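The complex appears here without one of its protein chains, the remainder shown in place.
Coming up: chain A.
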């Protein structure tokens, strides 16, 4: 990636593209460097406008009643589904609206718990777990892709089998192969780690699972990949995938669950209520096919409409270009961090592929103090365990400092991060004699 410019993104200069975002447009040149997009991304004005336009002119219920207003609102709602489904490479019936990736993963785990309890009839029996069945999760997972599986194991007597990471927080097919068995029923992992920036080789891992564990479902946490690189979920071969709107320039409170159609049609809906059903008696309910069987109650329609606008915006930029831009920034950060004395880079070493984020440990300075120092220097990063305590335990630290990029991130911003990071050890009085340190402007 070295030498590759990251001040353009496709046909556009990043400096121009930033004007699409009110937060950068209005802050001018002295805006803090916002390097916490892996937590929540900023939103372009047209995404905010789309939501407001819907609320001001088209607000009405969806999928109920007979008015023309309901018809328009329903069309906008389902057109948005088609747009986002195309964006992630799913069929329209294969995209269920969820609150966020966490919620989407819970829909799968709770549906399997229901199936294990005998709900959903014969078609749901493929999801039923029995004592001794195995659930495989990676030690590096975000808590959102760990705790639902812990709870599912506790409910069913299944056993959790962790894939271990190495000293850099990395893993691969060999580590996965070590825990796969014919009793494996779920394999859950993130396409991009929110801490290490590791890119999982999804196709290779799926092929391995199919060979060793034919009964297993592959569940992909795609919330750090869908916003940053081209996605073709159907082609990837995974069974389920989860993503969040607020990480892809879209609203909070909306995300998606992808599932292969035949699986979604058979998975019991863990949350039930209005809109999910065909025939209801006092004793019994029958459910619609996917996706509507999972969408109980009034849906967040304005957020759905705005999320589709975010998908269109990203699509116009071109996801291959987005990935190239962010990988170039990540390479720049990884190379610079590796040169800083007393700073340890987590995840792939410089020169190896990584997603657009870096996490570091500064020797002898707690991550919260690092974050405070950077904040004062006008650099917004995330500090803490990033909802991945088992990973941090494996790394032997309680917390790390993470800088993450998005479409609007500039070289200048990542350079300000590196400069400020270089001054941390001196400020806290732990820099060794002769240790070259950066200067905070």
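As a working rule, contacts are C-beta pairs under 8 Å (C-beta built on N, C-alpha and C of every residue); 3 or more make two chains touch, one makes a residue touch a chain; residues count from 1.
Keep in mind that, in the parts below, contacts and distances are computed from a predicted model.
A.B. asks: Have a look at "Quinol dehydrogenase ferredoxin subunit NapH", "Carbohydrate ABC transporter substrate-binding protein (CUT1 family)", "Iron-sulfur cluster assembly scaffold protein NifU" or "Glutamyl-tRNA(Gln) amidotransferase subunit A" and point out the UniProt protein name belonging to the hidden chain.
C.D. replies: "Iron-sulfur cluster assembly scaffold protein NifU"
A.B. asks: With respect to the chain omitted from the figure, which of A:150, A:272 or A:398 is a touching residue?
C.D. replies: A:398
A.B. asks: For chain A, which residues reach the chain that was dropped from this view?
C.D. replies: 365-369, 372-373, 376-377, 383-385, 389, 392, 398-399, 427-429, 440
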